[in-house]
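With one protein chain held back, the other chains of the complex are shown just where they sit.
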Amino acid sequence: MNELLPRQAKVLKVEEQTPIEKLIQLDVFLNHKPGQFVEVSVAGVGEAPISICSSPTRKPTEVCVRKVGRVTAALHRLSPGDRVGVRGPYGNGFPMERMKGHDLILVSGGLGMAPLRGVLQYALDHRREYRELLLLYGIRDYSLMLFKDEVMKLMDSKDCRVYLSYEKEDEVCKNLKKKCPERVCEGVVTKLFGMVDLNPDGYVVVCGPPVMYRFVFKELMDRNFPPERVYMTMERRMKCGIGKCRHCVVGAGTSMRYVCKDGPVFTGVDALQIKGLIG
Amino acid sequence: MRYAKLAKADLPKLFQSLKGYGEVFAPVEERGKLFFKKVEDLKEVKLAYTRTLLPPKKLFLQPEEEIMSYEGESYTEKLDGRKAVLFGVHACDINGFLKLDRVFLDAPRDEYYARRRENTLVVGITCVPDKYCFCTSVGSGYASGGFDLFLHDLGKEYLVRVGSGEGYRLSKQDYFKEAGEAEVKLAAKLEEKRAGKLRRKINLMGMGDLIETEGKEGWEELTAKCLACGTCNLVCPTCQCYDVSDLLTLEVRKGTRVRRWDSCMLKRHALVAGGLNFRPTVVERTVNRLSCKVGEEVRCVGCGRCTVYCPAGIDFVEMLSAVRGEAR
Amino acid sequence: MKPRVGIFGFTGCAGDQLMILNLEDELLDLVGALDLKSFTMASSAVEDSEYDVAFVEGSITTPKQKQKLEEVRKKAKLLVAIGDCAAWGGVQASCNGILTVGEKMKEVYGDEKVWEIYESKPLSAYVKVDFVLPGCPIEKEEFLRAAASLLRGDLPEAVDYPVCVECKLRENGCLMLEGKLCLGPLTVGGCKARCPSLRVDCIGCRGVIEGEARVKSAMQVFKEAGFKPDYVRARLRMFAANYPEILEVKG
Partner (left out) sequence: MKIEVEPLARVEGEGGIEVEIEGNQVRDVKFNLFEGPRFFESFIKGMHYEKVPDVMRRICAICTCSHSMASVKAVEDALGVKVSRQTELLRDLLIHGEMVESHALHVFALALPDFLGFPSVVHMAQKYPKEVKGALQLKKAGNLVHNLLTGREVHGVNERVGGFATLPSEEDLKRIKEAMQLNREVALLSVKLFSSFELPEAPKSENTFIAVDPGKRFGYFGLRHAASDGESWDVHDYRKYIKEKTVKHSRAKHSSYKGRPFMVGALARLRLFGERLEGEAKELFRQHRAKLDYENSISNNLAQAIELVHSVDRCISDVEELLSSGLRKEEPVEVKPKAGAGTASVEAPRGVLIHSYRFDAKGRVVWADVITPTAMNAANVDKDFRVAAPRLMKNPKELERVLEIIARAYDPCISCATHLVRIKRV
């Protein structure tokens, strides 16, 4: 089988999440793990790696795309009924099995919420198999929050404790802070660590913009959180998604890894060993 | 391994048999430069040569190739099933194939590379090293596998090592003679003599760590002349990087997807949307390149191409010696 | 609805517009796919209109041109610079910073200040340019592909690697190693290494790779190869005198 040949997937629904992000539902069965990604093709424009943002326990398959360049702009033009090419799923994904029986602390910034939503949905669908479920979510302002309905619903639910930080205050954020000042604050996402108790027996799962990792990881290390219990998912330039084109390679000297096939999920130990992994 | 003997006078016969298998590509000299090119006659072939400009990997992973076409959103693959022969490949380049095999044949395998590799007979030949070769330092001066036939020049005849079923079938033809201990011993002696001529040495002990810890200033000095032109990657037999573009036609619904060799010394290699570049300067790119070649594992096969063809005259071995702290 | 397109020419040789006309096999299809509002080189039918895409050739050298360019910019959703003159100022910029316009004027017309003209500058000195199709002249295939992308509403993929890449992909021996001064390493690829493929050193007609070109390194390499500073400067300036690092190069 030619792994580079995309399959066709029909677009079922396109939903605007924020002015720059759209949720796209695809009619495709992937049998993926949360944290894995697909290579999405728009013929004539190109291919881009995109995380699957839905859990395998739910249908249909969803991706959340931020418009930043050529392929992503083309994806934003799609409407229901259109077709795209899909390859994958690729990458290692998060070890959902291994994390069972432990606390799960999800730390996300901005678009990082996309891959973590799959983890969150999975854990919610297997709620009893995990212990505490925490979501630390940093946003710029409410208008840029992804999955608003879902997050707001969770804010009021007992299944998951949601902590929210925002950088620019607006009405919604102000009200949320008033409502639950112990879980909502102004600032960057690392500020939220001051509000939670980290159980060193738990697992921390991180996804956010490249600059975020260094700060989150430092915060965790400062708290003596075991690095092998931190999972971070990385972004790098990618063309093949299967460890051939070598654009996504990280590290230097003795340790080099492919983000596409050795990752995109790496542990804190990797972060300590692989030069430049988290900057 | 199976061994056979081939009189040099019978080489044209072998060449004819190979032509019967498929198109033959062999080293050819034009205007003082060497290329692997399609040949019709053994006379066109340069049997004793140093190195070709592009490595013979170009037959398996083509410099620029259309991998599929599309119409609307439906893609059609463009696989190539042609049979071919690579005749006159040196040990370093064959070892280069083995390194690439691990990338492109490991699951999920790359169909384009895999089919061509499977459909191509590789016939190795004794090389003529020059002052830029250092294969012996990187363990690729001898090919233990990765070929169908390997011709060791013994003077009047060749010792033929047979490396595959197809090679076996070829070696069963009547112009091949039996060979054994004596020829193998002679070949080993000659190979050793040839290897002994290689003056260039590189010490790779702990090189990965040295590369990782070399300071920015050191790198800046070492790369001061680097033009970031990509040549070192593009001529390397073990570089695997490629880029992919969709080419649209005026018809808009139709077009092709092509892939092209890429170089990690170029801007776009680690650039992501929004302008963030994970390897923004020549220093990071050089560290990455060297790490890839000799840091984590030894992928360099010592062919010397990146040094010989660098427009800026940057020397791979000298650069690494400098990283070790040895005087140039 | 067909996209409304305008093709405009300012100071230059009209070579990029001619390259469009040189699309002999595709020209009629191309024109059929567009709502061509203006293409003065080929048609006297000029409509005043808004444009989805305006292709602009040439550098800006007169106040009138500047005004016209600003007008086009206002009416165009996307403005694409075609050719080196539009992208970098063209060969006519090669003495910028060395000779003033007045001096050139005096030399050619015998009079220093005959009328107002500007030093040759790229379009981007005056208006926002959305995309650049480089080359002197542009490449036909590149134009066609870009036009196709633009028709779909996508920005084309820009080439940001040097000519050397295409030179090696074609297995050319490097001319620098034969003692020629080749500007391939500094120059935007996409021409399929036309010149080196014919054993002619690249003169940099596609312009420098912005923000990437290693001008200082090249100067050192050229110097070590024995080229005189005035020769190197003249060569570097041919198509890219307006590139800040090259403008500063001393002869």
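The chains carry the letters A, B and C, assigned in the order they are written, with residues numbered from 1 in each.
Keep this in mind: a residue touches a chain if its C-beta (ideal position, glycine included) is under 8 Å from a C-beta of that chain, and two chains touch if they have at least 3 such contacts.
Just so we're clear, the structure is a prediction, and the values are computed from it rather than from any experiment.
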| item | value |
| --- | --- |
| Visible chains in contact with the missing one | C |
| Selected residue (touches chain absent from view) among C:L123, C:C205 or C:I246 | C:C205 |
| Candidates C:V5, C:V91, C:C182 or C:V215 - the one touching the absent chain | C:V91 |
| Missing-chain contacts mapped onto chain C | 9-19, 21-22, 24-25, 27-28, 31, 36, 39-46, 59-62, 64-65, 90-92, 94-95, 99, 103-105, 107-109, 111, 114-115, 117-118, 120, 136-137, 140, 194-195, 197-200, 203, 205, 230-231, 234-235, 238 |
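Keep this in mind: only the chains that are shown with their structure count from here on.
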| item | value |
| --- | --- |
| Between A-C and A-B, the pair joined by more C-beta contacts | A-B |
| Chain B and chain C, separation of their C-alpha mean positions in angstrom | 37 |
| Whole-Å gap between the CA centroids of chain A and chain B | 39 |
| Centre distance in Å when chain A and chain C are each reduced to the mean of their C-alpha atoms | 42 |
| Chain A: positions in contact with at least two other chains | 44-46 |
| Per-residue multi-chain contacts in chain C, two or more chains | 148-149, 152, 157 |
| Footprint of chain B on chain A - complex, ascending | 1-6, 8, 41, 43-47, 68-69, 72, 82-85, 210, 235-237, 239-240, 242-247, 249-256, 275-276 |
| List of chain C residues in touch with chain B within their complex | 26, 29-30, 33, 144-145, 147-149, 151-152, 157, 160-162, 164-165, 168-171, 173-174, 176-177, 182, 184-186, 209, 211-212, 214, 217-218, 220-221, 224 |
| Complex interface listing, chain A residues touching chain C | 44-46, 70, 73-74, 77 |
